[in-house]
Structures are given as C-alpha cells and as structure tokens.
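Take a look at this one; I'll ask things after.
Only one protein chain is missing; all other protein chains are in place.
The first chain written gets the first letter, and so on, giving A, B and C; residue counts start at 1 in each chain.
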Amino acid sequence: MSVRVQEDDFDVAAELAELQAGGAGAGALVSFVGLVRDLSGGAAVSEMSLEHYPGMTEKALAAIAGEARRRWPLNAVRVVHRVGRLLPGERIVFVGVASAHRGAAFAAGEFIIDTLKTRAPFWKREVTSAGARWVEAHAADDAAAGRWGER
Amino acid sequence: MSVRVQEDDFDVAAELAELQAGGAGAGALVSFVGLVRDLSGGAAVSEMSLEHYPGMTEKALAAIAGEARRRWPLNAVRVVHRVGRLLPGERIVFVGVASAHRGAAFAAGEFIIDTLKTRAPFWKREVTSAGARWVEAHAADDAAAGRWGER
Amino acid sequence: MPKILYFASLREALGRASEQIELPPGVGDVTGLIAFLAARGGPWEQLATLGNLRCAVNQEMAKPDSPVTGGDEVAFFPPVSGG
Partner (left out) sequence: MPKILYFASLREALGRASEQIELPPGVGDVTGLIAFLAARGGPWEQLATLGNLRCAVNQEMAKPDSPVTGGDEVAFFPPVSGG
C-alpha cells in the first residue's frame, strides 16, 4: 500500500508497474486518473491550484486505502495526489488497485476515489474567464461517497 | 473508439496517452488490465494460450464498445486483447475509457470487460502442473455480464 | 456451400478447424445444420448433445432457429472464456 502527495506530475506507467509488482498473484489491475477539465460550470478554466493539509492528507489517504483493503480482497493499492498549480489536461490524481478478481478491483477503485473526494483535505481553486474561485464540494460527490455506507 | 487484437504485448502508458488524447474534455480515465494468473483452481499455471475467431472478434469488440458509448457519455474507448501464447504475469487485455465524469467511466469500463468475457470469441487453454486444459466459461462471468441487462 | 468453422476444444475433438459443405436439401437453419453434421456419427454426435454449444452465423451470435443459407459462414464453439 502506497499513498503519496506531491507537486510533481506522476508517471502512470511507472505507477501501474509498481502496482503489478506489488500485487503478486493479481489478475486484475484497475486504475483511475483524474484530469483537470478545461470547463467548469460553462466557464473556460485557464489554471487551477490545489491546497491541502500536510500530514492529515497522507493520514486520510492511508485510512481510505486501508479501509478498501479491509472491504475487498486486494493485493495492492496505490494513491498519488498532486497539489499546487495545475493546467487543464494535467493529471491530478492516480488510484490503482490490484486484485485477484476484477469485480473487487473496480469496486475498490471507485470506493477510494469517491471517498477521497469527501474525506481527504484537498481544496481546489480555479482561475476561469469569470475570475478565480474556490470550487465548492459537489452534492454529487457526497452522494457518490454515501453509496459506500459508514465504515 | 479503437479495438485491436494482437499477439504482441501492448504498452499501457501509450494506450492511456492515446485514450487521453482522443478524449478531449475528459476528467476521468479508467483503465482495466487483465493479467495471466499463476494459479488456476489450485494448480500452478506454467503458460496459457488464447485462441480467437479472427474477424468476429473485432466485430464483437467494436459492438461492445459501441454499446458502452450509447449507454454512457464517453469521450473515448480503447480495447486491446492479446491472443497466442502467454506466460503468468503477462498482460492479456486492456480496456480504457475516458469520460467527463468518473461514475460513467467506471461503469462503462466494468461493463466492457464483463460483456467481453461472455460475448467476444476468445478461448483460453492453460498448461498447469495437472496438464493442459481448455478453461471453461465461469458462471461468475455470466452473472457479471447479466447484471448489465439486455441491450 | 456454407463455410463451417470449429474452435477451441470443439476443433480439437472434431479434428477439424473448417470445412466447406454442400447444404443438403431441407436444411435451412442452425438446428437443421447441427442435425446433419451430428448424423456423421462418432465425435460429431456431440454437436447435438453438448448443452453449451455456441453458434455464430456470419460472425454474429446465432440461435437454433437462425437461418443458414449457401453463402453463410457458420461457426461452432464452446462458451467463450477470454479477458
């Protein structure tokens, strides 16, 4: 299990290779990559920045990954989340899960990103043609995380 | 939309880069990689081979990808499936989906691999310590594909 | 003269990957073709008895009553197991 928070971009191929290497016996690798979208509420996004709570972020990510490992039979979990300034099209987050079976890998991957969106202390600030603004939490994210129930 | 059947291994990073390039405006990339497991029914697998039905395979994969695009708002879909001789740990199949939103990307990715398992003409033959045998279709695969209902 | 293809364990059991046959009079669908081939006896009988035999006509999954005509490509195979 590996969780990282960093300003630099990550190498998806390297993350998947580590995931596979760390997940001996796995038959399924599921990855999620979140990208900076070029539109937000109809306004063109020129850049965004991600603030976080150093220390708590890593703890929250490790807790979410650990919860996924308790819920599903997983061989390996990797989470990388970027912070700082990001441009449209850039990668924001990587979630990788290895399991013997694909159903568990898909479910755990979706659980991790859904839960991260509501429990990990990151805040997005967008610069759009309409000015800069802090992105509000989405009700859809709360609903998505709520699907997974209480721990 | 791209579907391929090939003997050669594929480069996951290149597939993801193409997926992202072809999915302008996407905020979510979900990928699935299926690997040859080193155990099958408790027996050690030394190698396997995948037979397919040239022509029908590509049609079936394109039909499944097309169905996914009708069901979910997707920016891009890529499927690569290998055939021929494969060793434990080797990649068998890649499914990549790009969408504006992660829920659609996860659902479509899982739909494609679940449906591929029951509708695309591939047959696995394993060589284990107990001898060579054709892998029977799994009831679990039928159940997984059945979840998605009729088209 | 439909072209018939056999795959995987069925190909091995029948010792044949493909053949081109003359469609006999009265055979117009998958069920009729299976009965005609099974009548060859020996390993061919399993075409009629296998509970999980799959068939494709012109590379689309077919049903027992799917029509078969002279120019078709018909494939028989066990349930698929890819991915």
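Brief remarks on what is shown
Rule of thumb we're sticking to: a contact is a pair of C-beta atoms (placed from the backbone, for glycine too) under 8 Å apart; a residue touches a chain by one contact, two chains touch by 3 or more.
Values in this document were obtained by computation on a predicted structure and should not be read as measured data.
Considering the intact complex, the chain excluded from display touches A.
Across A:4, A:101 or A:125, the single residue that touches the chain missing here is A:125. Annotation: of A:21, A:39, A:56 or A:130, A:56 touches the absent chain (contact as defined above).
Considering A:30, A:77, A:98 or A:113, the position touching the chain not shown turns out to be A:113 (whole complex). The omitted chain makes contact with chain A at the following residues, 34, 50-53, 55-56, 59-60, 81, 92-93, 113, 116-125, 134-138, 141.
In this section, only the chains that are shown with their structure count from here on.
Grouping of the remaining chains in the absence of chain A, by touch, is one piece.
Separating the centre of chain A from that of chain C, both taken as means of CA atoms, is a distance of 49 Å.
Note on chain placement: the centre of chain B and the centre of chain C lie 26 Å apart, centres being C-alpha means.
In terms of their C-alpha centroids, the spacing between chain A and chain B amounts to 23 Å. Across the assembly, chain C contributes no residue that touches 2 or more other chains.
Within chain A, contacts with two or more other chains are made by no residue at all.
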